[in-house]
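Please read through the structure below; I'll follow up with questions.
Only one protein chain is missing; all other protein chains are in place.
And then chain A:
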Amino acid sequence: MKPIIQFDRTWYDSFLKHIEDNGPWAKSELFSLAYLAEKERIIPSFHGLIAPGRLPQLKLHPHQIETARTVIEEMHGKAILADEVGLGKTIEAGLIIKEYMIRGLVKKVLILVPASLVLQWVSELNAKFYIPAVAQRKAYVWEHYDVVVSSMDTAKREPHRSIVLAQDYDLIIIDEAHKLKNHKTKNYQFVQSLKKKFCLLLTATPIQNQINEIFYLVSLLKPGYLGSAEQFAKNYKSGLRSVKNEQKLKALVNQVMVRNRREDTGLHWPKRIIKSFEIPFSKAEQDFYSSLDVLKQHGIVQSFSLLTLQREACSSREAAFVTLNKIYRTTTTPVTERLWHDIFDKLNAIQQNAKAEKAVELIKQINDKVIIFTEYRATQLYLQWYLKKNGISSVPFSGGFRRNKKDWMRMLFQNNVQVLVATEAGGEGINLQFACHLINYDLPWNPMRIEQRIGRIHRLGQEKDVHIYNFATRGTVESHILNLLYNKIHLFEQVIGELDKILTHIDLNDVEKQVLTIFEESDTDGEIKIKLDNLSSVINFEQLQLKGDEDHAAGGNS
């Protein structure tokens, strides 16, 4: 069948009018230059990439260029980008958008990302790719701009939903696409209803638990590619998690999915240098910490609340005070008044924070940009005050900050101040690879959060080795966590990306809950130690299992 030939004839009338009116005519030099401009800008071949040549200031890695080419030429613009964490999926996506835009195959683009990443996408596309992307802020943006970045939650909600569904998108990109694994969710159905010519799904973990997940992900891209749900179940499933005809499935999936692995990229990855500090409490701090037990002994708090208080006390007296005061105000009776008095006296007696002193000492020694992570807002404020007192400049960073403020703080940190004090919620969605020192001022019990913290600086673009300093107070709940959970299972040393694989296999909440239960139900430190030992053995076992699995299965492009 011959291709259809379409002539653009919209210029006829205007040309004839120029002849009729005797002008106005273009200058001859401009006429020649217009021809030259078009000649320089034509796309000479169906194949190869034009975009890298037009991005002289962007350092692209070979695997990123190859990925973009594969997606466009071999996958025809519908693909799952499933590189391991930190290999630059955003860059690959940007390169693909750019190539399509240069070729004139894509004009209208919708990019759906987690809310915390919207601004980062916008700025990367603009700064690195000269793609005029805008963040969705007002309803009219959907129709008036060609390249829009938005969160899924905004897009799927009215009044936006109907406008978005009415658009004809040339390209749709969905970041963190593994969240679309369940076809019954509103998000899945929303994405399914979008009109799209090309589509990229970005995820670091294409398969987490069930084999069905890959079916639903692929069916978003290419319905029918893995058959209907029934056919898929019949051909590839045996039970909920197991696969049959694995080789065949893997081969099929690899034709719609690119998964670059760190070891295949040939890139030099900076090392992680981990240092743990067990810091002894000062006498006053120790007294205060020990006095908290009284609250449980008198039945004022349950073991869970006590644990919370103890963890806060390990961070700062300020953090503990917030909770303590809350409990005091809700439970106080004349009978317990004296007991409380004693505790608050001990809290007030604290003159110094052993960890903060250590932090200052360390920061002065490092003499470079440092990020401090704490779980508590009160500690964050305290640390800022304490650093200032010691002549160290810092800025705060929290997840609750507006996008502008986040960017502003990041800029200040990059250009003006030495320390960024971040709370947990600030862990996701900013790249701070210009810094390479990170202090975990207190330790979260959810290891994934540690990974996210480290991921802020240990990523593509980090040129120096990354130094992680873990603080734990000696002889407290924290030291148990540090020694037994982290040190034993070597979570800090994991290469980035490995951890998420391991942890998605073990139910995360389970780990946290297990640890909690151990603390709650054990009467002695010895008991806690034994039980945590058991838990780490289980995780280590899972880790080994998974390594084995990885070697002969999983969806890699080998």
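Heads up, the rule we're going with is that a contact is a pair of C-beta atoms (placed from the backbone, for glycine too) under 8 Å apart; a residue touches a chain by one contact, two chains touch by 3 or more; residues count from 1.
In this text, contacts and distances are computed from a predicted model.
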item	value
Chain left out of the displayed complex - its UniProt protein name, from "Cation:proton antiporter", "YqhG family protein", "Branched-chain amino acid ABC transporter permease" or "Tungstate transport system ATP-binding protein"	"YqhG family protein"
Option from A:Ala26, A:Ala139 or A:Ala251 whose C-beta touches the chain left out	A:Ala26
Residue among A:Tyr225, A:Phe277, A:Tyr328 or A:Phe344 that touches the chain left out of view	A:Tyr225
Residue among A:His61, A:Arg161, A:His183 or A:Lys197 that touches the chain left out of view	A:Lys197
Residue touching the undisplayed chain, where the options are A:Ser14, A:Ser162 or A:Gln247	A:Ser14
Interface residues of chain A (partner: the chain not displayed)	1-8, 11-12, 14-16, 18-19, 23, 25-47, 53-57, 72-73, 76-77, 103-105, 130, 132, 192-193, 195-198, 219, 222-225, 227-228, 230
